[in-house]
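The following block contains the structure, expressed as structure tokens.
Note that one protein chain of the assembly has been removed; the remaining protein chains are unaltered in position.
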Amino acid sequence: MWYRLLTLIRKEMQYLLRNEQSRRLMIVPVILQLVLFPLAATLEVKNNSLAIYNQDSGAPAIELVQRLSSTQAFTHIEMVHGEGELRALIDRQQALIGITIPPDFSRKLASGQSAPLQAIIDGRRSNSAQIGYGYALQVVQAFGADLAAAPTPASVSVRHIYNPNLEYRWFVLPSLVAIITTLGSLMITALSLAREREEGNFEQLMVSPLTPAYIMVGKAVPALLVALMQGSVIALAAVWIYGMPFTGSVPLFVLSILCYGLSLVGFGLFISAVSSSQQQAFLGSFAFMAPAVILSGYVAPVENMPLPLRAVSMADPITHFIIIVKGLFLKGYGMAEVWPHLWPLLVIAAATLGLAYYIFVSRSQ
Amino acid sequence: MSEDIAIRLEGLCQRFGDNIALQGLSAGLRRGVITGLVGPDGAGKTTLMRLMAGLLKPSEGKISVEGLDPIADAEAMRLQLGYMPQKFGLYEDLSVLENLTLYADLRGVLGEARRQSFERLLAFTDLARFTDRLVGKLSGGMKQKLGLACTLLGSPRVLLLDEPCVGVDPISRRELWKMVSTLADGGMCVVWSTAYLDEAELCDDVLLMNQGKLEYSGSPQALMDSMQGRSLLLKDISGNHRLVLQRALRQPEVIDGVLQGAAVRLVLKQHAAWPDLTPLAAGPTARLEATRPRLEDAFIDLLGGGPGGDSPLTRHMPEVRLAEGVDPEAVIEARRLTRRFGDFIATDQVDFRIRRGEIFGLLGPNGAGKSTTFKMMCGLLKPSEGEGRVMGLDLKKSASQARQQLGYMAQKFALYANLSVAQNLTFFSGIYGLRGAEQRQRMDDMVQVFALGDMLDMNAGELPLGFKQRLALACALMHRPPLLFLDEPTSGVDPVTRREFWTHINGLVDKGVTVMVTTHFMDEAEYCDRIGLVYRGRMIAAGTPDELKAMVAGEALPEPTMEDAFIELVTRDDRQREARA
Partner (left out) sequence: MSVNLRRLTALCRKETRQIVRDPSSVLIAFVLPVILLFIYGYGINLDANRVRLGIVSLDQGAEAVRFVDTLKGSPFIEPHVGNSVPALLEEMKMGRVRGLVVLQDDFSAKVRQGRGEAAIQVQTDGAEPNTANFVASYVQGAAQLWLAERRQDLGLPAPPVIEVQQRFWFNPTTVSRNYLVPGSISVIMTIIGALLTSLVVAREWERGTMEALLSTPVTRAELLLSKILPYYLLGLAAMCLCVAVSTLIMGVPLRGSLVMLLVVTSLFLGSGLGLGLLLSTVTRNQFVAAQGALTAAFLPAIMLSGFVFEIKSMPLPVQAFTYLVPARYFVSALQTLYQAGEVWAILLPNMLFLLISALFWLGLTAARTWRRLDGN
């Protein structure tokens, strides 16, 4: 029976690769995402605008303005000459943060008093604004510390391990491995079965000696291969083009992709088993994927979610896979570290595949 | 005469890239009659239909439909036009009434006119009971009827029907015809494209096309008259009539032959003498008699004769040997086979036994339960009660093992349209466990038998219909199944391809292959050794084609056709049911 399985798998691969359109469909989005997203997906704040209303002509005020304008976060400093102008810039989103230096700023500092600054922050983009504000605050604090005569008795020294320069791309690329393989393998399994049913190929298979289990495996393996291929392309690009380290083991990476692919195939087959048309299969897999991606910690860390959502995200294969890939890339994960996230993938796969099989068999009678 | 012309074609050419679909077609189609459009697959019938409907722009030449140019005066022309494409797209998620209402709105049939036409069309299509049912839940024939009903809304002056009867049972077909001819009598110009020549025979005019050219235009009667004396019936054959047909087709003077029940129907070359009976070895009682020529005879003659009677397949297929313990009298057997869908009983206690080497036909009106029965026998559906056995194996228990024994060919093209011919062959031989040299050998055999050599790299979906059908049969046969299940196998296929197909089937049967076939096509039923007529889930009659005909023969119908027998047996069952009620 191995040969029959091989026949099924080969057919599926031929189907995917035979025409220009579907070949392009597997490659173009991958390249596009690979080029655009690591560059686009960043929570850093760079090249933003800062509005400063400096009412003080003292040297410390000028020094502070200079220091603020030499950060990466604010490459554009807008000097304004009135409260109204400052407000207008923020209103129109032409400045992320507005800082007002009061007229007595230098005088107060000179006399050893606390000197107030006012910062107005655009809460519409609260995340970027907060991050940007954090940068500005660091500058101000450093400035303040330099002004102080006595050294502080203790200082904080920060070392970022795994990603010393906090390259945001190093965070995005591993997640991208997960997201892109999801798209590929989920769509292939969910849609191809629905399409075979719509086009009548399915009955022809059902009168052959192949059992439903064979047909399902025949769908699963090609999807796994596609997942492996797409995942590897991104991983290689991450290392070679984006210069990311890869600290884990390659066989473990392959194993993890396969386990992850299997859990996706489970979802895909489940969706196609309950759908009656290609449209339903597509929309169904999308309705699964859109929330699953967000809950996976791709955009925001899972640990910040409220408890019920955290529980849901534990059942989300993407969550586990992103942790594994990140670990393999950056943290030198071995089997011991991967396993706690590998077995949930296998459990998810077993559950969804089992359910899909059950529905598949009962529907095909 | 010329004011009767509704559609005028002048020097019509249509090219798709390098492909020439129509070349230099000129004709005038009359108002008030039904014009049959016939020709083998790929003759350009559908292209012509689409041109007349304004869905394609001709490469050269002119068309005028009721004096309007289908492209330039598209809007005005469409108000005059009813067009039913081959695959009429009904909205499956809408109900019958909603589909009708949509088309009524689109064609501007409103108010009282709408009420009346709905009433008329629903009565005619017998869909009045199902107005609220979703179209997706209708049987194939019912969909076809609803498609026609949607086309007929708005009383168009020109009606284009592209193979309206594919998959429609004889009873509905007759009704459909009656309806359309009433419309034609009312002055409508009807163009009826068909692969069934018995349908075209009833037309007032026919356009016979071949390879994009018009071969004949005129009345079918004139064409049939030209065949006078060339159509013969060989009766009272003793021995295997299939072999007699095969031998007859080898005679130089015979250009065409088909089975007709126990008899064999032959068509002779022009001016040829009747053939000598000796080489036919049809037995001592066999005799030839002249019979009324059919349009199909003329059609085959115009195309230069039918295919030969020898199937190269027989050279490659071994004699079927039954395994130990398999009853040769019941290689396929249904025992009180029953299937329920909710409250609805689709198949009700059906019994039959099929012998080794027999062709068993399942006939019945659309939605009568023949498909359900068929599907249970090849393992696609589980029976609610009773059992289906093939080769002594219970389909419920040893499904996989049983399926290895059967070949299956569906009405709808069920191969992978986006894979090449070679890839399809490899795939279907592979899933039946063939491999290595044996697999290559079987594939080579099929390529040779079905002349697929030139198209191995073509996508299966792009093959001409006839080749699609050959490929489908090839895919069903590579594992040399002793049983063959055919679900409306030649639906929509032209007579030449159909003959070729049955030549292969006959060849297989001679090797001991057992065939179970469903069909709506009565000529095909004549090929069967035995027929089971299914109606309302039960088998209301069974027997040889001649026996079935004999059941209904009487004074009114001294020589009933298979179609007569079908219709009479079904209506008789209805009468009995009413009498009981």
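Each chain gets a letter, A and B, in the order it is written, and its residues are counted from 1.
The rule is short, and it goes like this: a residue touches a chain if its C-beta (ideal position, glycine included) is under 8 Å from a C-beta of that chain, and two chains touch if they have at least 3 such contacts.
The structure presented is a predicted model; accordingly, all values stated were derived computationally and were not measured.
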Candidates A:Tyr168, A:Phe202 or A:Tyr242 - the one touching the absent chain: A:Tyr168
Option from A:Leu191, A:Val207, A:Ile234 or A:Cys259 whose C-beta touches the chain left out: A:Leu191
Among A:Val217, A:Leu283, A:Ala315 or A:Ile359, residue touching the chain not depicted: A:Leu283
Option from B:Ala74, B:Ala113 or B:Ala422 whose C-beta touches the chain left out: B:Ala74
Footprint left on chain A by the chain that the document does not show: 21-22, 25, 28-29, 32-33, 36-37, 39-48, 90-93, 108-109, 112-131, 133-134, 137-138, 140-141, 143-144, 147-164, 166-168, 170-171, 183, 187, 191, 195, 198, 275, 278-280, 282-284, 286-287, 290-291, 294-295, 299-301, 303-306, 309, 313, 323, 326-327, 330-333, 337, 340
Absent chain, residues of chain B that touch it: 50, 53-57, 71, 74-75, 78-79, 81-85, 87-94, 98, 101-103, 105-108, 110, 147, 150
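As a working rule, only the chains that are shown with their structure count from here on.
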Between chain A and chain B, centroid-to-centroid distance (C-alpha), Å: 56
Interface residues, chain A side, partner chain B - complex: 1, 3-4, 6-8, 10-11, 14-15, 18-19, 199-201, 203-211, 365
Touch list for chain B against partner chain A, complex: 378-382, 399-401, 403-404, 406, 408, 410, 412-420, 423, 426-428, 430-433, 435, 459, 475, 485
